[in-house]
Each structure stands twice: as C-alpha cells, then as structure tokens.
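So the structure is just underneath, and the comments pick up after that.
All protein chains but one are shown in place.
Order of writing sets the labels: A, B and C. Residues in every chain begin at 1.
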Amino acid sequence: MIVTDAESRVAVATQRQLIWWRFRKHRLALVSAVIVVGFYVIAIFADTLAYTEPFDTQAARSYIPPQPIHWFDADGHFHPTVYALKGRRDPRTFKLAYLPDPAEPRDLILFARGYEYRLLGLIPTEIHLLGVPDGRPQDALFLLGTDQMGRDVFSRLVLATRTSLSIGLVGVTLSLVLGVLLGGLSGLYGGWTDTVIQRVIEILRSIPTIPLWMGLAAAVPASWSPQQVYFAITLIISLIGWTELARVVRGRFLSLREEDFITAAELAGASRMRIIFKHMVPSFLSHIIAAVSLALPAMIISETTLSFLGLGLRPPAISWGVLLQDAQNLQTLGLAPWLLVVALPVIVVILAFNFLGDGLRDAADPYG
Amino acid sequence: MLAYLIRRLALAAVTTWAITVVTFIILQLPPGDFVDAYVAQASALGTAISAAEATALRHAYGLDQSLWVQYFKWLNLVVHGQFGQSFEYGRPVTEVIGDRLWLTILLSIGAIIVTWGLALPIGIYSAVRQYSWGDTIFTFLGFVGLAVPNFLLALIVMYVGLRLLNMNVGGLFSADYQLAAWSWAKLWDLCKHLPVPILILALAGTAQLVRIMRANLLDELRRPYVVTARARGLSERRVILKYPVRAALNPFASTIGYLLPYTVSGSVIISVVLSLPTVGPLLLHSLLSQDMLLGSTIILMLGVLTVLGTLLSDLLLMWIDPRIRLGQLR
Amino acid sequence: MADPILQVRDLHTHFFADEGVVRAVDGVSFDLFPGRTLGIVGESGCGKSVTARSILRIVERPGRIVSGEILLRRQTGAVVDVARLPVDGPEVRAIRGGDIGLVFQEPMSALSAFHTIGNQLIEAVRLHARLNRKRARERAIELLAMAGIPRPADRIDAYSFELSGGLRQRVMIALALAGEPRVLIADEPTTALDVTTQAQILTLMRRLQQQRDLAVILITHDMGVIAEMADDVVVMYLGKEVEKGPVDAIFHAPRHPYTRSLLRSIPSVLARPRSRLATLSGSIPHPFARPGGCPFHPRCPDKLTGLCDTTVPAEVVIGEDHATACHLYTTQDAKVPA
Partner (left out) sequence: MPNLSRRTLLSALAASPAAGALLTSAAQAAGDLAASGLVGALQGPTMITDPAKFPTSFHEAPMLAERVKAGKLPPVDQRVPAEPMVWQPLDQIGTYGGTWRRAFTGPGDVENANRINASDKCFFWSADGSKIVPCIAKAYELSDDGKTYTMHLRKGMKWSDGAAFTADDFVFWFEDVYGNKEIVPTPIPDMQPKGKPGRIVKVDETTVRFEFDVPYFLFEEMMAGDTNIGGGQSVRQSQKFSYGAYSPGHYLKQFLPKYSSVEAVNARAKQEGFENWVQMLHFKKDWSLNPELPTLGPWKTVQPINNPVWLLERNPFYYAVDTAGNQLPYLDKVQLTLGENLEIINLRAMAGDYDEQERHIDLAKLPVLLDNQAKGNYKVHLDLGFAGADFLLQINQSFKADPEIRKWLTNADFRRALSLGIDRDQLNETFWLGVGTPGSVVPGESRPQNPGPEWRKKWSVLDIKQANQLLDKIGLTKKDAAGFRVRTDNGERLRIQIVAVQAFLPYPKLSEMVADQWQKIGIQADVRELERNLAMTRVRNNDTHIFIWNNGGTELLYLFPRHAIPVDPTEAYMGPLYAQYYASGGAQGDKPDDPNILRIWELFSEAASLKAEGRNHNAQEIWKILVDQQYGIGTVGQSPAGLGVRLVSNKLGNIAGQVCNAQHCRTPGNSHPETWYFKA
C-alpha cells in the first residue's frame, strides 16, 4: 500500500490543524468566511468603494433605476462606458422616466477622482475605485440607481455596510466581555454568585426582547448626536445579547472547573482573573469564536430592526436599518423597487455568519 | 418532586415581580411623560394646551407623584388584577388590550404549533439522513429562515402579495368583518388571514428548532442505546422514534419557555409591518406616546406569558423526563 | 467439534469519510462454535467492535461491509450470508436479538433513560415471541431473575439510572437474551465495572453459556478476561487479524510481535485512544493514515526494513488452528513447533 501525502500529513496533525481541516470540509462555511471577510473589507474601504458622496442630493436624479455598464463599444472593443441620462416627469402619471443618452458616453475608469474623504480615517484622498474621467460620477454612474432625493444607492449601501457591520462587531465585543466575565464568574464561583447571575439572565430573557429594546432605545435622548446614538444602540443591543454567551461560557466553566490543570493553577496560587483569562479562556476559545460568529448576525438583525422601527439610528446616519426604513413604503414598491436591494446584503451577511458559525462550531467540537 | 415544583413556582413569582420593576424602569427612562407627548400631539393638530392645563392634566393622572408612589399604585392595581386606565384611550387598559391579547396569543401559539409541526419532522429527517440532499436543502432553507429578519420577510411578502398576487396580506380581518361581532363567519375570516403572518412568524423559530433538533438527534443517534436497540432487532423507524427522538425531544421541551417570548417579540414587529390588530402596534404606540399604564401592562403581560411558558416547560420537562421526576437531576 | 454456528470469511468493513477511507475491518475470518467463546482482542480502534457490528449489520454510515461473508446457521438449520441480506429487512431484524444477542460495554448509556427497563425488555421479548403483554412481562421478570437480579418483579419498573452498574449489566444481558439467541456478542461487557462486579458478570456469562450452549464472541482489550473466558482468540490490529489460535497457543506461544507486546502489557492495557501503550513504542496511527506494508511496522520492535514497510504480510499457518500475519514467519517457520 502506498502512503499518500495526505495520509501522512494527517498522521502528524495538531489539534489546531485538525480544526482547520474539519472546518475546511464545510465548504459553505469556507465560502461564508470569504464572504464575511469580503464584507468587512467593504466596510473598511467603504469610502473608496463608494463613488458618489452619499449625501449629495439632486432632484434631477430622483428615482433613477439601476443603470448598466456598457462593456463594449460599438466596434466590439472592451471599453466600459456609462451613459448620461435624460429624465422627464410625465405630466399625467407624475412618474419619472429616464432615458440613457448613448450620444454622451463616459468612460468607466478605475481609481478615479471623486469626493474627498479620509482613507481608513487617516489619509485624505479623493481616489475612488470606480468613477468617470470628469470626476462627476453622480451624473452618470448609477449602479444600483438612486433614491427619492437622487442619492446614489450603491454608495449609500456601501457606507451603510460599514455602520451596520461595525455595530455588530462592537456589540459582540461588549457582549463578549460581559458574557465571559459574568458567565465566568457564575461558572467559577458557583453558589449564590451563580444563582444571582442566573436569575438576572432568566429575568432578562423573560422580558420580550423587542419591548425591552424599544423601551431602552426610546430612552436614548434623541438630542444625542448620531455618533452617540450609535454607541447607545450598540450598548443596548449588547446589554441584551450577553446572556446567551454567558450561558455558553458558564457551561464550559462548570466542566472545566473540575479539570486538573485548573486545580493545579489554583493550588499554585494564581489569581481568579489570571485563571480565567490565562487558563480557562484559551481552552475554549474555539467555542467562543463559534458563539461570537453566531451572535453577530443577531446583533446585526437587532440594529436593523431597531432602526427600521425608527428607534435606532436615524438619518442622516446611514445603516442598513435606516435604508430599509426608507424603502418601506408604497412608492418604493411601486416606483423604485431597487431600493429594496439593501435587503440582499443583510440576508447574505447574516447567512454567511450563520454558516461560518456553524462550521466553526462543528470544527471546534464535532460532538458538542 | 414537590420541592422542585415549589422551587419553580417561587422562582416564577420572584421573576414576575422583578419584571414589574424592570418594566416600570424601562417605561420611565424616556424623557417627558404622557402629558408632554399629549401636548405635542395637540399642538400638531393646531390646539393649544396651556401650561396650566398641562399641570391640571398631570394632576388628574397622578403623573405629578413620585416614581415610588406611581410604582406602588400600579403594583397595587396589578395585584388586584386591574391595570388602570390608558391615558390616551380613556378606557381601562384591559379593555384597550382586549381582543388584541388573544389575537397575539393565537398568532403566537399558531406560530409555535407550526414551528414544532415543521421543525420536528424536518429535524428528524435531517439528522437521520444527515448530508443527504434533503438535509442539505433543509439546512440551507433553515439558514435562510434564520437570516431573513422576519420584518423583512413580512415586507417582502407584502410586496409580492401586492405586486404579483394583487392581494393585500395585511390585517387579520376583511373589511366586512372588522366590525362584526364574533361569529363562525368571522372566525373563518380570521382563519383565512392567519396563515401568512403565522408562517412569517414561524419561519425563524422553525429554522432554529430544526437546527436544534438535528443537532440533538445527531448526538443521540451516536449513543450506545441506539445500537443496542437496533441490535435487539427493532425496525429502524421504531428504533429512532422510540429512543433517540424521545431523548432529543427532551431539551426541546425546555425551549418552549423561550420560544414564546421570542415569538411574541417577533409578532410585535411583524404586526407593525402587516398592520395586525395584536398588542404589537399598541405597544409601540404606547411607548411613543408614553401611555405608561398601557405600555407597562402590555410588557408585563408578555413577561408573565414568558414566565408561564418557562414554568410550563419546566413542568413538561419534569413530566417527560424520569430523571428529573425521580430527582436524579436538578 | 460441532459445525460452526457462525463463519466469518474475509470480512472487510470500510468507512468512507471525506478525508479518505478507513478500513476498520480489513480481512477478518473466524469460526464460532456453540458452547465456545471466541475472544477478539486488540487496542481501541482496531476494528473489533466494528466486526461485531458488521455481524449484526448495524454498522453506521458512512461505514459499510465491502466484501466477505458472514455465514450464520439459523435455528431452522438454514445457513444464510448475513452480509448479503438487506440491511433493515425483516430477516436481518429477526436475526438481531433472535439469533444473535449483543451486550454492550456501557450499560448506562446502552439503556434508554427515558424508558423503564421493563418497557425495553418486554419490547424485546415480544419482538421475537408471540406473547401477550402479561406473558411478556412474566417472561421479562424471568429473564431478570435468570440474569441474577434480586427482586426482579420490583426492578422491572425501575429506570436504568436507578440501578447499580452491575445490575445494569445484568439487565443488558437479560435484554440480549430476551430473543433466545444462540450467539451472544459481548462487546467489552466488563470494562466499565469494578473488579468484583466484573468477576460476577463473567461468572454469570459463563453460567448462561453452559445452560444455553451459547456461542459467545467476547470483545475486549483485556488479556486477563480473554485468558479467563475465551476458547479461541483473534488478535486484531488496525482492522487486520494479526494472529489467531486457541487461547493456550496465543498465551503460551504468541508469534506476532504485537501479540507479544499485548501480553507483556498485562495487566494494565487500559489504553486510551491514541495514547501510548505502556510497553509499545509509538501510538496507534490515525485511522486515515494507515502505514503502508504491515500496519504494525512503525511500532514493531522486530521490523524488517525494506520488507515490513512495503509489503503487506500474508497470513501464515503456524500451528494447529494457529495463524499469524507477519513477515517474520514464513511457511517454513510454520513447520517449526511453537
């Protein structure tokens, strides 16, 4: 029998590698990981990917449907262009109609000039991934159309992605800290600490989530700036989200508490915190990662829901929830269905996080 | 066993009380009070309420008393099974909520039944035929179900209903039955309107429970008792349904407690989108208009439903799990 | 000697995982006779349990019998090849419990915690005999009594978690015998028990074997148990039988280096999966990464480099009913008395 490379490789695999292999087996999870990373790349480089200033309004661009890129010119050469549009409002139906004007093609170019922004919040630049040579993409480039105020949907969507994804991330981080800390204390100390924390969790979970959010979100002083509201919303979401993580952590701690190496550390006189973070947390890091990637979509849904209800972020802030709320009306359904496109990234990201989390969980603990 | 029961009941009582406190605090958090909201609304309608009138209103509604007094007044009402008057509706809170609570419960229970009815067989199928085509499809659908926030789904359904099917899926009654007293015809009309919201509401829960059922059952299927049952010559169907499914159902029972608030929470928001006459829109509205007693009563009722759900699932667990019944496990 | 009741011929059961194929059972053959006990011994993961499950056709996906025969002489006298029967068909189901009973190592988890032992026992009784509920219950109590359980009429309504480990294993044995099988497969029946209880269970098994002329397959990693119970022994390593023969031959003249190592490691061969054996160098390879040549060669103290690591050794008969698969022994050696 011939020994294959793969076989011998497995033979010497470490636990970490085994997790990776098991994870890799989940093709969906792998694809999802790529998608999630992709979305975060979009979030980081949102301003570069956006081409039109997201607040740039113009009545003459109201409700433009998504416009295609013309990849080839009349001679059949690869030469991506976009057309300027001519629009008019029908005096009888009051509908806006736009006709592309092939007489006025504009080259679609990469790394074009556009509005000014700070790359990664630091480097001032006006280079955008896509654009047109005259630096006025707002006149011709409508990949996903425009909204009522003539703002570019693609650019706004990209910036909304940044807001919503970062809310998820910040929220999960806060939940994680709370969850690990309280779940850890609960599991480590047991006794009445455990009882109290468990009761608090039970009470928090007994209150239907939406009213709880609604109450807390309504309590956010509406005079706060969008940034403050942003953090408040994140805080609120994580205040409720930590219970599940705490439950997972507690369970792990309870079983770990019995393990020899913890006892050994205790005997050696290590402090509680040191035991938690030095010894216990690493031992179930993979579970935490899986739990986090499953908690993230819940966070994102929370933000979307709250903003959708008008209790979360409000314009001029741009988030998925804000965009969705903007799209939730009859005129959108009837006149500008492309505004609903925001539902797509919401679904895709949440789906990806779920697959990813599931894959990670399976890989970390196939029988857990 | 009796001790367990008493412990659970006591716990439920304490939780309920804690919920009243939390509820009250949540509703006191937003700035201003009902009179402020009322004055703002009157202004928008072009009517002036003078500062003196606002003070008089505040006095008439007891909003000038301290929070403690207001809390205990409310608690006193609650303990006596009353909930006071809704400021805005000028009717007893219980009347305002009236049918809406039952419709909410109906919707939620309907959703839970559908959730279970779909999740159990699908979960069993997915686990038994792990990695089969069916499993893959269900798993994928399940994740889609989890991924689509239900209000978004409601929106999409509204859109599809309107654009493609030319029907309005909002509401729970046809115009003809809005007003009618309860009758068989009205009930039938309600039944016709229920499936869409129930399915929307059930989707996420179903997806989640399928995942749980599948995982639980996969765990159980690996256990030796399945092998021994098989080795005894039982048919595969009997083996699976009698032993691992039974065991996998066990943790399921404990999900009832959380399924209920989850569903009710979900019903709040899809009711807003679909314009369903449940407590959802009422709650949202009462929070915005700071109709304290109405808002807190609704949250309290939902909280109590949850506590009951939890209690119910504990009792169910006790009933179905001999280890708990016989005091082997706590 | 009577005709064998069960003949396993060149059984191959493989698991088809995405990472590769695991040859859990890779060519096992043996005969089993009424009234006699065949011990299958080896470390965890060597394929002994899969062999047992293959016989009962309860190998779980993604595993399946690839080739080989499992010839069972049924009570009617007819010989069937169990390996060829439809996996969940009525005949196989009748064989399970009816012709072959199985006792499992973990009596706690091998019984459902949600059903009384009576429930499970009565079910098993009625599956293989047309009895009404009342008769079946009486029969179940008899079985419990036969398995040496005190106050069987009370215990029948108990849950498994209410019983001690020893009693649970007795229940398991009662359950395995509920269908009056003539073959009993005991898969590590005493592993989870303390030494005293172990002895009691073994005694019980021996008594029942004598009473019923049972053919027993005893699967264990414990050479002590083998020595006490078995008439014949099959030693397995990584799915292959490396040595087989009468118990005396195996214990007194072990040929295969692996068998010798096992014997040296008595009494503490409670090896945990993939951990080091006390006296064996190296650990059991990952199932996907089976070494080429003789599977044992990476750990073999006597390996012949250039041969053992390239060529799979054939089985060599080296004595009466005694055979081994090792390059150290050729057909010439076979003539050399042990």
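Brief remarks follow.
Rule of thumb we're sticking to: a contact is a pair of C-beta atoms (placed from the backbone, for glycine too) under 8 Å apart; a residue touches a chain by one contact, two chains touch by 3 or more.
Treat the numbers as computed from the prediction; the structure is a model and nothing was measured.
Considering the whole complex, the hidden chain is in touch with A, B. Within the full complex, the residue among A:Thr234, A:Gln328 or A:Asn354 touching the omitted chain is A:Gln328.
Check A:Gly76, A:Gly121 or A:Pro316 against the missing chain and you find that the one touching it is A:Pro316. The missing chain, though absent from the display, is touched by one residue of B:Pro281, B:Gly295, B:Gly309 or B:Pro322; that residue is B:Pro281. Contact between chain B and the unshown chain involves residues 31-32, 36-53, 55-57, 60-62, 85-86, 88-92, 95-96, 162, 168, 170-171, 175, 178-179, 271-272, 275-277, 281, 285, 288-290. Considering the complete assembly, chain A touches the hidden chain via residues 55-62, 64, 84-89, 91-96, 98, 116, 136, 138-140, 148-150, 218, 221-223, 225, 310, 314-316, 328-331, 333-335.
Basically, only the chains that are shown with their structure count from here on.
Centres computed as Cα averages put chain A at a distance of 27 Å from chain B.
Here the spacing of chain A and chain C, counted between their Cα centres, is 54 Å.
Looking at chain C, no residue sits in touch with two or more other chains. Every residue of chain B that touches chain A in the complex is listed here, in rising order: 11, 14-15, 18-19, 22-23, 26-27, 29-31, 143-144, 146-149, 151-152, 155-156, 158-159, 162-163, 211, 219, 222, 258, 261-262, 264-266, 268-269, 272-273, 283-284, 287-288, 295, 298-299, 302-303, 306-307, 310. Chain B meets chain C in the complex at residues 130, 223-225, 227-236, 242-243, 246-247, 250, 320-323, 326, 328.
Note for the complex: chain A touches chain B at residues 199, 202-203, 205-212, 214-216, 218-219, 221, 297, 301, 304-305, 308-309, 324, 328, 333, 337, 340, 343, 346-348, 350-351, 354-355, 358, 367.
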